[in-house]
Each structure stands twice: as C-alpha cells, then as structure tokens.
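What follows is part of the complex, with its chains left where they were.
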Amino acid sequence: MLKPLGNRVIIERKEQEETTKSGIVLTDSAKEKSNEGVVVAVGSGRLLDNGETVAPEVKEGDSVVFQEYAGSEIKRGEETYLILNVEDILAIIEK
Amino acid sequence: MLKPLGNRVIIERKEQEETTKSGIVLTDSAKEKSNEGVVVAVGSGRLLDNGETVAPEVKEGDSVVFQEYAGSEIKRGEETYLILNVEDILAIIEK
Amino acid sequence: MLKPLGNRVIIERKEQEETTKSGIVLTDSAKEKSNEGVVVAVGSGRLLDNGETVAPEVKEGDSVVFQEYAGSEIKRGEETYLILNVEDILAIIEK
Amino acid sequence: MLKPLGNRVIIERKEQEETTKSGIVLTDSAKEKSNEGVVVAVGSGRLLDNGETVAPEVKEGDSVVFQEYAGSEIKRGEETYLILNVEDILAIIEK
C-alpha cells in the first residue's frame, strides 16, 4: 500500500457513468474524469512554522469532491490512484 | 449534503432575472451569472500559522456578494453549488 | 445595506465634473472615473497571523483617494458602489 | 490636506531645471520627471505581523531621493503630489 507524505491524501476516483442521460454508451476516451472519490489513505498533515503538525480534516473512507485537474496519478498494479494535497479537497460528501 | 473544508463556504447562487429592464426575455446562454447568493454551508475556517482556526465571518443563511468568476461549481443531483474561499466574499447583504 | 468583510471598505465614488475646465460638457463615456470617494461602510479589519484583527485606518464618512482601477463595483438598486481593500486607499482628504 | 495611510508618505516633487547644461530651454514634454522631492505628510507606518506599527524612517520636511516611476500621482487644486510607499524612498538628502 501507499502511505502519503505530509499534507497529502490518496484518493480512489469515483467511476464515471458509462452512459449519458440520453442513454448513449460512452467510450473510455469520451469520459471526463470525475472529481469525486473516496479517501483511501491520509498523510501526517500540514507542518506549521512552529513545528507542530495539523492533521488533515478528512479521514479514510470519506467521500470527497476535489479541485479538477489537481494532484498526481500513480498506478499500483491494476489500480490508478490520485495523490492530492488536502488543500485541493473542496468538500466532504455527507450522506 | 456537502461539508466544505477549511476556509470555504458553499453558496447557492441567486437566479438571474429572466427578463431585462426593457422586458426582453433572456435565454439561458444570454444570462450572465449572478455574483450574489446565499451561504448554505460553512467550513471550519482559516488555519493560522500558530495552529489556531479562525471561523469564517459569514454563517448559513447569509446573503452575500462575491468576486466574479471566483470558486468552483459542483453539481449535486439537480442543483449546482458554488464553493468559494471566504476571501472571495466581498460583503454581506443586510436587510 | 452592504457590510464589507475582512479588510474591505465600501466607497461611494465622487461624481466627476460634467464640464471640462474649458467648458465642454462631457458625455458619460468620455468621463474618466474619479478615484475619490466617501467611505460608507467599513469591514472588521485585517486578520493578523497571531489571530488578532486590526481595524482599518478609515471610518464611515471619510473622504478618501484610492488606487485607480482597484476594487470591485457592485450595484444595489440604482446605486453603484466600490468595494476596496483598505490597502488600496492611498490617503484621507482632510478639510 | 491629504493624510497618507499606512506605510505611505506624500511627496512634493522637486521642479526639474528649465534649461539644460548647454543652455537649451526645455518644454514641459521634454522634461524628465525628477526623482527628488520633499516629504509633506507621513502615514502611521508599517503594520507588523505581531500587530505593532513601525513609524517611517522619514519625517515632514525631509528631502528624499526615490525610486523612479514609483508611487501614484494625485492632484489637489493646482498641485500634483506623489504618494509613495516608504520602501520606495532610497535615501534622505542631508545638507
């Protein structure tokens, strides 16, 4: 598994719908990437100038919406994950 | 529902008038987006360098004017919300 | 009324002269916007890194000169106001 | 009179010589603006992050040399003044 460093989290991106509202099946290249996902790992947090660390406001299992185009994708085996700065997470999706 | 992170708020944008002053009915594409709205959710606030958090100056239900083109739009079901940094809110509209 | 947030103030811009020195009447589009005005509302002030807030150096009713092209205009009914950062105010005009 | 805000001062610019060394009389448009002047008003000073204010290093009546092209010009009646950040003053001219 991956353990993110500092103020980063690892996200498993939500799959996009395979069909549009009007029922058209989308090929892979036509699909826009979702900016929603689930947090799968959380770093130690943000290091302040006084030497303290502030833990991220999200935790494993949280569904989140994040800034489009933010972060770096990394592949582990078959899976692709997104590594994000916590600052790029806009909101938690609560049920 | 969406819970904004950090120094962010979620805004429901005010609907633009459907007709101009001279009575012309506007189509959707001709309508400029309003930069007024109502705060529907408030994040924990701004994290200072000393580790304290300062709550936003706005609260749920406040009508606000914000910087044009600021923030990120996100769709939840039928609704589109705007996620803004508190710094992009210019003023509260008081009645 | 509008209540500015943070280190902002609301300004009612001074009307420009309708005629030039040589007596020519100016149309609206030929008039440059004045960078003088009167403060009509004052925000809470600047938030310092130690969590304290420093009130703006101007108060309601002050006549001020401000940086040209600074700030955002907002319309309330018939009136157009200017929302400025206090840093964009250059000087107070004392009588 | 004008009272500058924050870390600003108001300068009355020194008149440029009307004739060149070789005796040619300069028209207004041919004259470069001087970057010397006299301080006519001083703001409260620089606000530090700890909330203290540090008074400017210049006082009314000081002759100063400043960064070329710095600051904003404002007209009051017949006079044109220059509003400068104290950081744009290079040196005091001592007699």
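Points worth noting:
Order of writing sets the chain letters: A, B, C and D. Residues in each chain are counted from 1.
Definition applied: a contact is a pair of C-beta atoms (placed from the backbone, for glycine too) under 8 Å apart; a residue touches a chain by one contact, two chains touch by 3 or more.
Only a predicted model underlies this, so the values are computations on that prediction, with no experimental measurement involved.
In this structure file the homo-oligomer totals 7 copies of one chain sequence, with 4 depicted.
Just so it is clear, only the chains that are shown with their structure count from here on.
Two copies of one chain, chain A and chain B, form a contact in which under half of the residue numbers belong to both partners. The copies chain C and chain D differ by a rotation of 50 degrees on their C-alpha atoms, rounded to the nearest 5. Distance between chain B and chain C, defined via averaged C-alpha coordinates, is recorded as 23 Å. Rounded to whole angstrom units, the spacing between the C-alpha centres of chain A and chain C is 42.
Within chain C, contacts with two or more other chains are made by residues 49-50.
Interchain contacts link the chains end to end along an open line, per the touch definition above.
Contact between chains, using the touch rule, shows up for A-B, B-C, C-D. The residues of chain A lying in touch with chain B in their complex are 35, 46, 48-50, 52, 54, 57-58, 65, 67-68, 86-87, 89-94.
Across the complex, chain A is touched by residues 1-6, 8, 10, 41, 44, 47, 49-51, 72, 74, 76, 83 of chain B.
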